[in-house]
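So that we are looking at the same thing, I have put the structure below in structure tokens.
Only one protein chain is missing; all other protein chains are in place.
== chain A ==
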Amino acid sequence: MGSRVEILNDGGFRSDGRRQYELRDMTIDLSQQGVADGSAIITHGLTQVLVSVFGPREAKMRSQTMHDRANINVEVGVAAFSTGERRKRSRGDKRILEMAATIKSTFEPVVQTSLYPRSQIDIFVQVLQQDGGLLQACINGTTLALANAGIPLLDFVCAVTGGVHSTSPMLDLTLLEENDIPHVTVAVMPKTGKVTLVTMETRLHVERFEEIFRLACEAGKVIHAEIKGAVRERTSRLVGAMGSGPPRTGGGGDDDAMDEY
């Protein structure tokens, strides 16, 4: 199967019509989901993730209570229908636990946990559809959901996947591309320029790595602009709905505003 698809053809197009440095379409939905304190549905192309955040609230388990800061608890669920092959994954699945741990450690230095001693913040990540760049979608979704929940963050965390086909680097890989070429996921804090996560499961040479790493950091900034725009738009819409702020910019979609009440 893999060999039948050209990852990058002579015209410089990838299998889905993008060029090397073009990211997939991103949509962000920050509307209320159930009783969560903050939630976000994010799509990168066909990868779709729902993240709900509860808290900060009183820690339920005494053993995990910390006296100087809040505990972050991440749980990831992967819907059986999200992959090509229908497969139910149990909660204890090692891959899923690992992803949860990765997300947790990515956000621990970013969330200002010391403001909420003896409490916990629950992050529930639900994967709805997968087409490559899963971790990237989870991290970006979590950033949005935390912001939506009003939890103080030091900076946005923006993640993006990069890979290299022979000698040409490319960004935001689809599942087809991820299966074929080595890839790296990088999460950056665009304002400070710090990197909170670099992860790679395939082999990649150090010299290639540097190139992709820099590129992914740049791409993080592009994603940041998109996320920031979404948060700003959402906030101004809320403020507009309260009737005390500036008029809303985004026109259309009055229905959405109604739903929120």
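Rule of thumb we're sticking to: contacts are C-beta pairs under 8 Å (C-beta built on N, C-alpha and C of every residue); 3 or more make two chains touch, one makes a residue touch a chain; residues count from 1.
Throughout what follows, contacts and distances are computed from a predicted model.
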item	value
Chain not present in the shown complex, as UniProt names it (candidates "Ribosomal RNA-processing protein 44", "GPI transamidase component", "Signal peptidase complex catalytic subunit SEC11" or "Anaphase-promoting complex subunit 2")	"Ribosomal RNA-processing protein 44"
Touching the absent chain when the full complex is considered, from A:G34, A:G84 or A:G243	A:G84
Selected residue (touches chain absent from view) among A:A137, A:L215 or A:A230	A:L215
Missing-chain contacts mapped onto chain A	4, 6, 9-11, 13, 16-18, 20-26, 45-46, 81, 83-86, 129, 131, 164, 166-167, 171, 203-205, 207-208, 215, 218-219, 222-223, 226
